[in-house]
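Please read the structure below before turning to the comments.
Note that one protein chain of the assembly has been removed; the remaining protein chains are unaltered in position.
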Amino acid sequence: MIDDLERAIEAMLFASDEALDARQVAARLGGETTPGAVRAIVAAIAERHAGSGIELVERGGHWHFQTPADLAHLLRRERDDPRKLSRAAAEVLAIVAYHEPVSRAEIEAIRGVQTSKGTLDVLMEAEWIAPAGRREVPGRPLIYRTTDAFLQHFGLASRKDLPGIEDLRAAGLLDPVDLAFEAAMDELDLVKDGEDA
Amino acid sequence: MIDDLERAIEAMLFASDEALDARQVAARLGGETTPGAVRAIVAAIAERHAGSGIELVERGGHWHFQTPADLAHLLRRERDDPRKLSRAAAEVLAIVAYHEPVSRAEIEAIRGVQTSKGTLDVLMEAEWIAPAGRREVPGRPLIYRTTDAFLQHFGLASRKDLPGIEDLRAAGLLDPVDLAFEAAMDELDLVKDGEDA
């Protein structure tokens, strides 16, 4: 059986806008209880909640309730939001995979078009590419490589599993028939990239 | 020693800015715990806090922590000023709660007076009532019902807790006048038949 004074102080600390100290609690109780008595009761309340999902903590003599820090992960829930990789991002990823390590300027030279920062960010967010130091040339540009997560996602045992140019040609992936169409699609993607950025 | 699952659920209910139902808690736990198991644990948590300065209460299947009503005098502050309802709004709210779902015309039939648009707006803004579809009669009038926020604000575990609702129903006072009239006339006829015999 929890006594009335303890209940009252517990409710006060729970409902208060801000952390309260013993003097404030005593004042709200009407002055019949001393701050010292309040402190003893607050300690009892804290003790009663110890190890539960609710914690009474002291910060500079002020007390407030909070959820224990070790349970913070329960208060945040991560939800997947699947998105299709844009064609521009797929190109950049492929270039990194085939030419790594590679700088942004080198990627642009290979792609023949400018690459927005956002595209690299997307690939890093996906954890498919990662910075791999700097190229020791003027300007010391960042260079990028693919990650283990990249190999895993695309079902590759290693980078050597990537098909060579001749394989691509044999598979029709270098077939120029669709070039105009692909180029048009690419332009669309670039527009989209621009909007994202 | 409180087990991890109980701690987790307690922390969630404590940290949430709105009341949670068992399904929501189960979802946040990652689906390994069934809503039924959550309900059992929530009941244990509520039991553990019973008689303290913090209560875990159920409102329309949703749970939240609050202070006990008997400590109101200690906690009530100048700034606490719950929505003052006009008499019209209070009556309309009661009619929606006891008769739901109910159309505006049905509300007006009971009150014998037109309901100003503002009255329903005030109740909807407070999120105590909400539209609940349309009545499939000519004109397809909008019908209203009360919300979980209504149950929470007025401290009702469910609609069954509405004060006196069982007595009102038993007395036929929630039936429309026409129905009650027919019942009364039948009774009169029975009495007359008895007299005739």
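The chains carry the letters A and B, assigned in the order they are written, with residues numbered from 1 in each.
The criterion applied here is as follows: contacts are C-beta pairs under 8 Å (C-beta built on N, C-alpha and C of every residue); 3 or more make two chains touch, one makes a residue touch a chain.
In the analysis below, contacts and distances are computed from a predicted model.
Between the names "Simple sugar transport system permease protein", "2-oxoisovalerate dehydrogenase subunit alpha", "phosphoenolpyruvate--glycerone phosphotransferase" or "Segregation and condensation protein A", the one given in UniProt for the chain missing from this structure view is "Segregation and condensation protein A". Among A:30, A:60, A:112 or A:138, the one in contact with the hidden chain is A:112.
Set against the missing chain, the residues B:22, B:93, B:120 or B:143 yield one that touches it, B:93. Remark: the residues of chain B touching the chain excluded from display are 12, 14-17, 20, 28, 64-69, 72, 75-76, 80, 82, 85-88, 90-91, 93-95, 97-98, 110-114, 152-156, 162-165, 167-168, 170-171, 173-174, 177, 180-181, 184-185.
Residues 11, 14-17, 65-67, 75-85, 87, 89-91, 93-95, 97-98, 110-112, 122-123, 125-126, 128, 153-156, 162-163, 165, 168, 171, 173-174, 176, 179, 182-183, 186 of chain A touch the missing chain (whole complex, contact as defined above).
Basically, only the chains that are shown with their structure count from here on.
By the touch criterion stated above, chain B contacts chain A in their complex at residues 1-2, 6-15, 28-29, 45, 48, 51-54, 65, 67-68, 71, 74-75.
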